[in-house]
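The block underneath contains the structure these notes are about, expressed in C-alpha cells.
Note that one protein chain is taken out, while the other chains of the complex remain in position.
The block that comes next holds chain A.
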Amino acid sequence: MGLQSAAAHFINRFIIWITIFMVACFLLRLLVVLDLNKRVYNHTPGPCRVLTDNYKGTAGMTYVESQKRVYITLGYGRAHDLKTKTGIAFYKTNRTDGRSQQEMYDLIEMTINWNGYEYKKEFIPTGIDSYSSSNGRVLLYVINAHPNHQCIHFFQIVESSKLNHRKAICDPSFSSLQDIAVVGPDRLFVTNMAAFGRGWAQILEFSLQTGQGAVYYYDGSKLSTAASSLIAPTGIGYDAKRRILYVGSMIRESIFAYKVAKDTTLELLYEMMLLTSPIGVFVESKTGDIWIAAHPVIHESAWHYTHPENQNIHSPSQILRIRIQEEGNSWVTTEPYANDGATISASSSVVFTDEQMLIGSSFGRLLHCDLTHSYIT
C-alpha cells in the first residue's frame, strides 16, 4: 500500500511538471510568433502617391494583361463593421495612352449588373482574380467576405466598365475566405483561412495554431478540398506557365509551393520561410517572380484588425519580391517597399507591371509607386 501510494504520488507530480513544461513551451512559441522584437523601417522604391483614400479597404487586386488594367476590390472594411461603400474599380497601367497627368492616376469605379441576384447588398469583395479567354472575353472571380454570406462571385466584363454577374458559389464550409487563384475558365482555388470567421474565437484558433485552414478547388461544377490542415492560409497565386500554385501561411510566415497536376491535385514542392506574414500574392507571368504583400509585425496587425476604426492604430506594410532560381532550389528575396503604417497600413495586395507597383490595404488606402530601379529593388 505504501509503495503503491508512493508510485501514484510520483506519477501525479510527473504529470504536473510535464503539463507545466508544455504550457511553458506553448507560451514561448506564442510569444515568438507575436514578433515583439520586430519593426519596419520605412523605404520606397521610387516616388509614391496615394490613389484613393475613399474606401475602407482595397484588399484585393488582379492584373489583366490584355487590357493593361488592374482590378481592385473596394470596401473590405465592411466585413469588420466599418461603414464604407463596396465595389470594384480598375486602374489603367498604360502611361502612353494620351491621358493627362491628372487622369493618369484616376480610379474608375465599375457598375455591376446583378441579373436578379438577391444578396447583392451583402457583397463585400476581397480576393480577386481574372481569366482572359482566347476570344477576348475577360472573366473576374471575386471572393465575398461578408460574415454571413461567404461566396465566390463570377463576373464578366462588358462595355469596358460594367460587370455582369454570372453566378455565385456559396458553401457552408466557407468560414473565412481570403483569396482566389484562377487556373482555367471557371476553375479556381480559394483559401479558407480559419474555421472561425472572426472575433475572439478566430484569435484563439490562431493562438493555438490548430491548423484548420484549407484550400478548396472548384472545377466548374463541384467543390472539393485541395489541401487541408493548413495554418492560416491567406494569399494564393498561380503561375500558369510553370503550373505552380503558391499559398501563403500567415501564422507560419511562409509560402508553400504546390505543383498543379493535370487532374488539378496539388503536390507540395517546397516551403519558403519568409519570417513575415504573407497576405496577398501576385505572380509575374513573364518572369515567375512572386510578389508578396505582407504584415511583418503580427501583434500590431492583430491590434489593427481588432480596432480598424481607430486611425491611430497602424499596422506595418511590407512588399517582398521573390525570384525563384534553379527550379525552386533557391530564391532571392528583395523588399521593394516597407512602411510603418503611417502612409499605408496593413498591406494586403500588390500588383507589379511596367516599372510601377500598386499596393492595396485591408482597411484603407491604395498606393501607387514608380520603381526607379526595378531590377534591384
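Rule of thumb we're sticking to: a contact is a pair of C-beta atoms (placed from the backbone, for glycine too) under 8 Å apart; a residue touches a chain by one contact, two chains touch by 3 or more; residues count from 1.
Everything that follows uses one rule, which is that contacts and distances are computed from a predicted model.
Asks: Assuming one chain is omitted from the figure, identify its UniProt name from "SMP-30/Gluconolactonase/LRE-like region domain-containing protein", "tRNA (adenine(58)-N(1))-methyltransferase catalytic subunit TRMT61A", "Trafficking protein particle complex subunit BET3" or "GTP-binding protein".
Replies: Cross-referencing UniProt, the chain left out corresponds to "SMP-30/Gluconolactonase/LRE-like region domain-containing protein".
Asks: Who touches the missing chain here, A:His43, A:Lys120 or A:Lys162?
Replies: Answer from the full complex: A:His43 touches the omitted chain.
Asks: Of A:Leu320, A:Val351 or A:Leu366, which one is in contact with the hidden chain?
Replies: Answer from the full complex: A:Leu320 touches the omitted chain.
Asks: Since one chain isn't shown, list which residues of chain A touch it in the complete complex.
Replies: 20, 24, 27-28, 31-33, 35-39, 41-48, 275-276, 318, 320, 332-336, 338, 340, 343, 372-373, 376-377
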